[in-house]
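Quick notes on the structure that follows.
A single protein chain has been omitted; all remaining protein chains appear in their positions.
Naming follows writing order (A, B and C), and every chain is counted from residue 1.
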Amino acid sequence: MEWINGVTIGVVLFVIGLLTLMLRRDLIVKLLGLGLLNTSVILVLISLGYYTRGVAPIITGKPEQIYIDPLPQALVLSAIVINLAILALSLVFVMILMERYHTTDSVKIAQQIEYERSQEQAHIR
Amino acid sequence: MIAGKRLTAQKTIAVIVALVFLLVVLFSFSFIGKRPGAGEEFIRQGVEDTGAVNIVAAIYLNYRLFDTIFEILVFALAVIGVRFHLHAVKGKRPALKETPFLSESNVVRVAGDLLAPVVALISLFLIVTGHLTPGGGFSGGALLGTGILLLAVARGGEQVGRSLNDNVVDRLEQIFFVGIIALSLLPPLFGRPLLANFLPLGEPGHLLSSGWIPLYNLLIGGKVFIGIWAMIYCFIRHRGDV
Amino acid sequence: MTTLQGLLLLLPVIAIFALTRRRPLGAILGMGVFSILLAGVYLLSHAPDVALVEVAVGTAFLTFYILAVRKKGKLMVVGDETPYLLYRQGEDIVGLEHEILRGFAGELGLDLEILFIPRQQVPKWLVSEDADIGAGGIVPTTREKSNLLISDGYLKTRLFHISRRSTNKRVAGITGSRALKEIEKKNGIADHHEYFSDLCAGIDEGKITKCSVDLVRFIALKRQVLTNYNIERDPEDLSYVFAVSPGEKEIYEGLNTYIARLRSSGELESIIERYLK
Partner (left out) sequence: MNQLLLPVLFFTTGSLVLLWPRYARLITLVAVLLSGALVAVLTTHFFVYGPISYTIGGWPDEIGIELYFDTIGLYFSALTVVLGLAVSLYLWSRHMQSHFYLLLNFFFGSIYTLIFAYDLFNIFVAMEFLTLLAFLLIGYPRRPYQIWTSLKYLILSAIGMGLYLLGVAVLYYHTGALNLGIIAELIAGEYEMWVIVSSALMVTGMAVRAGIFLFSMWLPDAYSFSSPVVAALLAGLSTKMAGIILIRLAAAFPIDFSLLILGCITGVLGGLYAIFSHDLRRIISFSAFAQIGYLLIGLGGSREAGITGGMLHLVAHGLITSLLFLAGGTAIAAVGGGSVSLLNAKRAVISPLARLSLLIGLLALSGFPWLPPFVGRVLLSGSIEAGWLQAVVSLISLTGVIAIVRLLPVGYISDRNSSLFSCDLSLESLSFVLLLLPIIFFVPLVRMTGIEIDLGINLIKPSMILISGILLWHLVLKERITGTLPKGILQLEWAIITLVAGFSIIYLMIALL
């Protein structure tokens, strides 16, 4: 059962996120997939450093204690926040599109936008 | 986008491509071993260098503070962006209703009133002891920000929004943001390089120790609290009610 | 197998479950659960700082998304964009059905919220109570089998069968409509068109050889070139209706009385006049 670790699961989650982005047409679900994709990278980062015998990097002063590498954990904090920022901002933009096109279907929105732009171009000519 | 046929072709290709990606990455990750002793310097010198017992906090707010400044900037940007764009969506929004929807039931009201102080206490604890135990400015602030939502559910968005209105939020956000930037600019005045701690380290393990890490935790906590609340309030207003 | 491994195995299961939900709300809630489990994984991986941040961020993220998606105090209408009945004009939605629904929502004291979705999905949205009313040129399917509430008709209509003068067997229709089912019964295969705009584009490019549409859509299609097509008129008399979510009995009754009142006061006639003549 060695192969069930955070790294493999993280990669699987990454692919699930990618598939969501490629197959689902609903923009909100797409964004959730994007969030999953970024989260999975964080899971990989944390799990690569996981030791069964180590403890969390809070120094207790006990000798011979093995600690988990603290650097990835510190890095990951930044990555999670960035992930949140990306999701919040893109959600707002999706909401703007929803207000205007009354749908969350990405294909439909892309079509409408294409159509409107072509109308605009025709108007200029 | 005619036909379903082209769509199914796209989907098939998508699945194949994703599977190839999965196989390639899993295959090559199975060869990856670990290099023992990565990050040992931090464990060895961390407490001595920074005075913080929680080494993650030590890296986050001292060794690699520059990254954290970026993170704060990203977060600030998200708040600014959300507020800027959501305010503009459909300029005329009906004012929030005075009588909130949920709090008509007393249970919700009482539960919200009881839970909110508990959440506030926990998050304050997280913020203040960030250099000693897990936690820190970000998680505490975010928890506090969402905790306000409890109050908003219990008392209605309008009532909470009145005391934490746009002007107050604007002011507080500026104060915390400028405070964080200014604190990182201060060290040269004390003869230290930029972004290097200039406060005394104190004795590791005590509440007032590890230089400016608690100070930063407080500032970040405040910033994140205000930011999260500002975003939630924008969403609430956009939606009409809690 | 340790606890950590058990939790890890749960993660993809929940992620797949969440991301295959049809309703955005279901997906959001699923990802909320996912986030909490993930925090557990971090905690077991000796990363308590990360776990705390994940919990805090996960909650905030859940709040944003729920606030953005859940509508409250609104009359939620779903349907496909339909010419004359319900269509976009610049930023706004206009049309015959929109006129009726706006009046009705005003009477109930609610804001009208319209979301365009593929026609075939309308019943699902109504059954799961994500939407209150289904609109967009709905011609009733057999009333007994459907568990939706079908309002009274407000306008007479007919079906038109359009077929190309060639031997190719490809046929098409608006998915989920009665017309498509009939064609499928006759011919066996059909291209699925989720939106009317897809169908229009298909006919423009000459890729569609056969389709069945209702009256307003037929009028809209006639503006395009239909020279290559045979047109056959279905003899059966039908009428346009609204579909109402099964849980919303009051809305259903209110809508029926509203339509009846519009008809008796003659206002319905004038609205129809405005949009269709």
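Here is the rule we use: a residue touches a chain if its C-beta (ideal position, glycine included) is under 8 Å from a C-beta of that chain, and two chains touch if they have at least 3 such contacts.
The model shown is predicted, which means the values in this text are computed figures rather than measured ones.
The chain not displayed here makes contact, within the full complex, with A, B.
Although one chain is hidden here, its contacts on chain B can still be listed: residues 10, 13-14, 17-18, 20-21, 24-25, 28-29, 31-35, 37-39, 41-42, 62-67, 69-71, 73-74, 77-78, 80-81, 84-85, 88, 174, 177-178, 181, 184-185, 192-197. Across the interface with the omitted chain, chain A contributes residues 14, 18, 21-22, 27, 30, 34, 37-38, 40-41, 44-45, 48-49, 71-72, 75, 78-79, 82, 85-86, 89-90, 93-94, 96-97, 100-101, 106, 109-110, 112-113, 116-117, 121, 124-125.
Following the convention adopted for this analysis, only the chains that are shown with their structure count from here on.
Chain pairs A-B and B-C differ in how many C-beta pairs are in contact, and the one with more is A-B. Note on chain placement: the centre of chain A and the centre of chain C lie 28 Å apart, centres being C-alpha means. Chain A and chain B have CA centres that are 16 Å apart. In this assembly, the C-alpha centroid of chain B lies 37 Å from the C-alpha centroid of chain C. Contact of a single residue of chain C with at least two other chains is seen at positions 48-49, 53, 57, 60, 64, 68. Residue positions of chain B touching 2 or more other chains, listed in rising order: 1, 54, 56, 134, 136, 138, 231, 238.
Within the complex, the chain B residues that touch chain C are 1-5, 54, 56-57, 94, 97, 101, 126, 134-136, 138-143, 145-146, 149, 228, 231-232, 235-236, 238-241.
Within the complex, the chain A residues that touch chain C are 1, 4-6, 9, 12-13, 16-17, 20, 24, 26, 28-29, 32-33, 35-36, 39, 42-43, 46-47, 50-51, 54-56, 68, 73-74, 76-77, 80-81, 83-84, 87-88, 91, 94-95, 98, 100-105, 108, 111-112. Against chain B, in their complex, chain C makes its touches with residues 48-49, 51-53, 55-57, 59-60, 63-64, 67-68, 70-74, 111, 191-193, 198, 201-202, 205, 207.
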